Structures are given as structure tokens and as C-alpha cells.
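Since the structure comes first, as C-alpha cells, the remarks are kept for the end.
What you see is the complex with one protein chain gone and the rest in place.
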Amino acid sequence: MNTARYIERRIASGLLLLLAVSLLSFSLSALAPGSFLDEMKLNPQISPETFTALRAQYGLDQPIALRYAHWLRAALHGDLGFSFAYNAPVSSLIWNRCSNTLLLTGTATFLVWLLAVPLGILSAAKGGWLDRICSFGSSLLLSVPEIVIALALLAFVVRSGRLPIGGMASLNAEDFSLTQRIRDTVLHLVVPAAALVLAALPIVLRHTRTAMAEVLQAPFIKAATGHGIFRARLLLRHALPAAASPLISLFGFSIAGLLSASLLIEVITGWPGLGPLFLESIFARDFQVVIAVVMVSSALLVVGNLMSDLLLYAVDPRIRLE
Amino acid sequence: MKRLYFGIVLFVGLHCAILFPGLLAPYGPAEQNREYTFAPPTRVHWFDAGGRFHLRPFVYAIVPTGDEGYSESTSARYPVRFFVSVAVPNSGQRKLRFFGVDAPGRIFILGSDAYGRDLFSRVLYGGRISVAAALLATFLALLIGTLLGAAAGLRGGLTDSAIMRLSELGMALSWFYLLLAVRAFLPLRIAPLETFFLLAGVIGVTGWARPARLIRGLALSAKERGFVMSARGFGASEFYIFRRHILPQLKPLIFTQAVILIPQFIMAEVTLSFLGLGASEPVASWGNLLADLQQYRILVAYWWMVAPVFAVVLVSSTYFFMANIFERRVQSVAI
Partner (left out) sequence: MPYSVIFTNSIFTTETRGQLLISKSGNFETYKRVLKRFSITRLRNFPITKCLLCLRVSVVNWILFCVALPVVAASAAQPLQKGEDIQVEPGLTGNYGGTLVVGQRSEPKTLNPVLAADAPSREVIGRINADLIHINRYTQKTEPALASSWKMSSDGRTFTLKLRRGLRFSDGQPFDADDVVFTFQVYLDEKVHSTQRDLLVIGGRPMTVTKVDAHTVRFELPQPYAAAERIFDSLAILPRHLLQSAYEQGKFAEVWNLNTPPSQIAGLGPFRVKQYVAGQRIVLERNPYYWKADSNKQRLPYLDEMAFIFAGNEDAQVMRFEARETDIINRFGPDNYSVLAKEQQDRDYQIQDLGPSLEFNFLVFNLNDVPADKFPDLVREQAWFRDLKFRQAVSAAIDRQAIVRLAYRGHGAALWGNESPADKLWVDQSLPHPERSLDHARELLKSAGFSWNSDGKLIDNQQKPVEFSIITGSSNAPRVKMATLIADDLSQLGITVHVVPLEFRAVVDRVFQSNNYEACIIGLGGADADPNPQMNVWLSNGGTHIWNLHEIHPATAWEAEVDGLMNQQMVTVNYKQRRRIYDRVQQLLAENLPVIFLATPDVLVGAKNNVGNFRPAVLDPYALWNADELYLRRQALASAR
């Protein structure tokens, strides 16, 4: 099967997947207890009649199948729905937040791979102290919830006073020149990106190390060493591609997680991405926002997995596309 | 050889401590000392205030200083006793403890929490449910993940697409609402044993998708290797090929996944507790203890509350260590 047709088929199945995700998400949202208006029940000044009227206004009294049909029809026309909480179309809420999130996760993902792969290779090839430090460091980082990592970094920054504490820009950033704006954004990016890197680094590091260690014992590496091939060339040109399979799948996850990996860290560090909006919408049962975000990140998941499959194929030509 | 013995001792010791927390813990996990909230770790002395040496270590009484801190009062000295029998509050029973000090003295070797409960005891008691549930969940997730992932990689075609689309569905869905719905259908009170299976089941069943994809990727290239092709040529059954030729190639990946998943699953309990699906107060679990740590003021003001992190590190490192040793032994035997 040629690559183009394969991609076509994958995209078609990806669309089916999105349909299934939306259907299931709708059903789950109906099953989950509570509704957007519940908060009002605790306000003694709002009468049950007002409550019922509002339910009708938001269409929450309609059966779930009907609500899904409405939503689907709108979605096919490119309308992602309406937020109850903001009284505004969902699309007006999520797009610029998406780009903020991508800035953060893109930077972090880049750094993770930049750091983790060389460290993993070195720790597999050299062993010794570096290996032990990597091993202990990664199991320590894996055992700390990412929120705690972010909080610890922030607590440190509060005490050192060198970096801004949260958000993405200074209050008066509009009045800055371009270079100052970039500097300002980078300064704000340090803490959330560092937290994300520390949380994701050990996973890639561990996988790289294991896969490389396995490959380095293979006969062909011993043969290559015997032929006097340079160590660096040996590691990067011969060993790494042979060890790449799990890394490629992980890379697919990295792409898939570009919109979802940083949700909690964004809340803690006040990064104006999807995180605060998404989590608040989940708790507030602002379903259309939740489903829109789920759909967008599902689309990214499809893309990420497709990319990893194509990469797998590119690295190992023995694999056939089916 | 020395490494092996060290590993085994560590492994067995750790599991005994976690499985039988009552042996080592000086207090019950839910025993509150409301006048000693957030007390720092109690210092164990050998020399008293006058500089005199005591063979039997002892602790001083701790007194609140008013500004949420504590100081030692040298007026009362409580020697640490071993194998003491202490009364269990509100039950009239007595229990044997490995060590302790006489009341009204207190010994909090890892400090105390917001209710004045001994953190050391809570870490020990919390380990039982957390480690066991995380292990079982990891096993479940990896079992499902390996079987499905390998099946997808080896069979290819429709099986592959079906399994991979299913895993994508699993990764894309908002589990939060599903779990909320699950909680709504369960009875209000969930017994500790049910909690345990619930935790393991929920985490394991929701956690298989990523391992499955990783394993499938590896299986895809593994099945194209010469010896696998030749085994197939000799008419070996598919299951035989999987067991004898593919699985050994997957093993390092599976071990690595296990080491990553165990701490992740322990932490997943934090979310589940939030939804009322995990162990709830006053039951101790590492997930609950880690959840406490997610508050700014606890992190900056009460440093001893990070102890559960090191418990998790210790456990997952031990597993990693043991896995390494066994692998090396197997290899050296084979060669």
C-alpha cells in the first residue's frame, strides 16, 4: 500500500474516532452527576422557578440524544458550541488559549527530547555514576506529583525573587518593544516549562536508556566496534535507530499531549492556556467547552499517532504499512 | 552476589514493613493528637540536657510555642522502649508495638500531620493499600497492554487498526466524567478491601492504552527479524513465536513501563480520592499523603511532609533494582 493511501485511510478512521469520542463524551456527561446550574441551588436567594426556567434556557432539560444531534449538526458546520458560563461561543474561548498552551508545551516537549535522548544514550553507553544519578533522579522525579514539582519551583522563585511568579506576560507588556516582549515571555515561561520538563523527562530518559542498553549488547554493535567505527557514530548512526521504536511511540504521545499535558501545571502557574478553562469547565459541568477541548486534543492524538506510525515505517523499512 | 543479597534483604524488609505496618508503627494511622498538629520530627537523644549519656535513647516532651511551632521541654524525659504493649484508643484492646514512648510523651520520627497523626505510622499503613493496588494495577495494565499490543503488532491488518483505534479512544475520552458516573452508581460506603480492588481495577483498566501502543511498535519490528521469520517458516504456532521469540524482546520495555507506571499509579490515587473513589480519610494511603503535599503552605512550612515521596522512590527503586539484578543473572546464565 502506498503512503498517501495509507494516510488517507488513517485520516478517515481518525474522523470516525472523533465521532465516537464525541458520542461517548456526550453520554458520559449525561451520566455524571450534577449540572451547570447546581451552584445556584446553594444560593437561598434563587427560587426553584428561576432555576427551572434557566434549565430550559440552556437546553439542559432536553433529552441527551436531542442535545447530541444539535451539537453534531453545529459541529459539522464548524461551530464548537456555546459556553454556559461565559455566555459566549466556545470557539471564541479556546483558540487563543490553545496557542498559549502550544507555546508552553511545544517549548517543554522540545527541551525534554533535547535533554532526555542524549542523557539516556550516555547513561546506557557510559554506565557508572552518570547512570546511577540518572536512574535515581528519574525515579525521584517520577514519584513526585507534577503539581508538587511546579509548586516547589514557584516557592523557590517567590523566595529568590528573580522570576515572575505566574501568568504569561507582565501587566504592561503591550507597551514593550518586541525584544522586551520576547524576554518577558521567556521569563514567564521558565517555571511552567521547567515543571513540565521535569515531569516528562524521566519517562523518555528511562525508555531511551533501556532501549539503548538492549541494543548495545546486540552482536552487530560488537561487530561494528570490532571494525573500529567511532563510538559517537556507532551510537547515533547504528544503535539509536535500532532502539528507536519505543521512542517513536513516545514521540507520538508527546505530539498527542501538546494540548493536554500541561493542564494542571497551567493552573498552578497561572499560564493562560487551556488548563484553567478546561478544569474549571469540567467542575462547572460546562459541557460544551469540555467536549470542544476533548475533540481538539483527540484530533491531535490522531495526528500524533499517525506521525509515529509513519516514523516507525521510515526508520525500519521492514515494517509494512497495512 | 553481594548486590543480590542486598536487593533481597531490601525487598523483603520493605514488603514486611508495608504488609505488616502494625509491627513497626508506634501509633495507629488514625490516632489524632489534636494538641500536636504539624509537629516536626521528634529528636531522639542519647545525651541529656546536662550532657549525660544514656544507653537507652530518649525523647523530650514537645510543647507548642504558640506561633504554630514547637520546642523541646527538657523537664520530662521519655525513654524509647521496644516491644511495648499499648492501648488502642476507643476499643479497650491492647496491641504490641515495636517501639514507642510512654504517654504523655510522643515520638513522631517523621513528624505529625494536620491532625497530629504520626506521619511515620501513616506512611507504613498507607503503603499496604497503595503499593498493593499500584502493583496489581500495573500488572493488569501491562498484561492487557502486552497482549493487545503484541496482538496488534503481530497480526497487523484489521486487528491492528481495531486495537489501536480502541486504545486511542481510551486515551481521548474524558475519564473524569466516567469516574464521576461510576462513583454515583456505587454505594456511599465502600469497605477498605473493596476500595483496594476498585482502585486497582479502575487504574489498571484505564491505563493499558499507552503500554499497548509502545509494545505494538516494538512488536512490529520484532516480527520482521530473521529468526522470527524462520521460526514461522518452520511452522511454529503464533503463540509459540510470541512466547519464545517476541516476549523476550519486549521484556526490557515492559520492565521500564512497570517502573514508570508504579509511581504514576500511586499518584493516580490522588485524583481518585478527590472523586471519592480512593481511600478516604482517616484511612492512610500514599495517594492521600501525596495529596497533602500539593498545598503551597505544607510544602514551604512543613518540610517533613515530603516523606511519602521518598517512600514511593524507595519502593519503585527497589523494584527497578531487583529487575536489573535478575536480568543480569539471567543473561550471565544464558551466556
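A and B label the chains in the order they appear, each numbered from 1.
The definition used in the following text is that a contact is a pair of C-beta atoms (placed from the backbone, for glycine too) under 8 Å apart; a residue touches a chain by one contact, two chains touch by 3 or more.
As the structure is a computational prediction, the values presented were derived from the model and not from experiment.
Asker: Among the chains in view, which touch the chain not shown?
Answerer: A, B
Asker: Among the options A:4, A:42 or A:76, which residue touches the chain absent from this view?
Answerer: A:42
Asker: Which listed residue (A:33, A:127 or A:241) would be found touching the missing chain in the intact complex?
Answerer: For the chain that is not drawn, the touching residue is A:33.
Asker: For the chain left out of this view, which of B:48, B:68, B:194 or B:238 touches it?
Answerer: B:68
Asker: Out of A:154, A:194, A:212 or A:311, which is the one that touches the chain we can't see?
Answerer: Of all options in A:154, A:194, A:212 or A:311, contact with the hidden chain holds for A:154.
Asker: Of the residues in chain A, which ones touch the absent chain?
Answerer: Interface residues of chain A facing the absent chain: 33-35, 38-48, 50-51, 53-54, 57, 85-88, 92-93, 96-97, 100, 151, 154-155, 157-158, 161, 164-172, 174-175, 177, 180, 266-273, 275-277, 280, 283-285.
Asker: Across the whole complex, list the residues on chain B that are touched by the chain not included here.
Answerer: Looking at chain B, the ones touching the missing chain are residues 30, 32, 34, 37, 67-68, 90-92, 114-115, 180, 183-184, 188-189, 273-276, 280-282, 295-297, 300-301.
Everything that follows uses one rule, which is that only the chains that are shown with their structure count from here on.
Asker: Suppose each chain is reduced to the average of its Cα coordinates; what separation in Å results between chain A and chain B?
Answerer: Measuring from centre to centre gives 25 Å for this pair.
Asker: So in the complex, the part of chain B that touches chain A is made up of which residues?
Answerer: Against chain A, chain B makes touches at 156-157, 160-161, 164-165, 168-169, 171-174, 176-178, 180-181, 183-184, 210, 213-214, 216-218, 220-221, 224, 252-253, 255-256, 259-260, 263-264, 266-267, 270, 290, 293-296, 299-300, 309-310, 312-313, 316-317, 320, 331.
Asker: In their complex, what parts of chain A are in touch with chain B?
Answerer: Interface residues on the chain A side: 13, 16-17, 20-21, 24-25, 28-29, 31-34, 135-136, 139-140, 142-145, 147-148, 151-152, 154-155, 202-203, 206-207, 210-211, 213-214, 217, 245-246, 248-250, 252-253, 256, 282, 290, 294, 297-298, 301-302, 305, 308, 312, 316, 318-320, 322.
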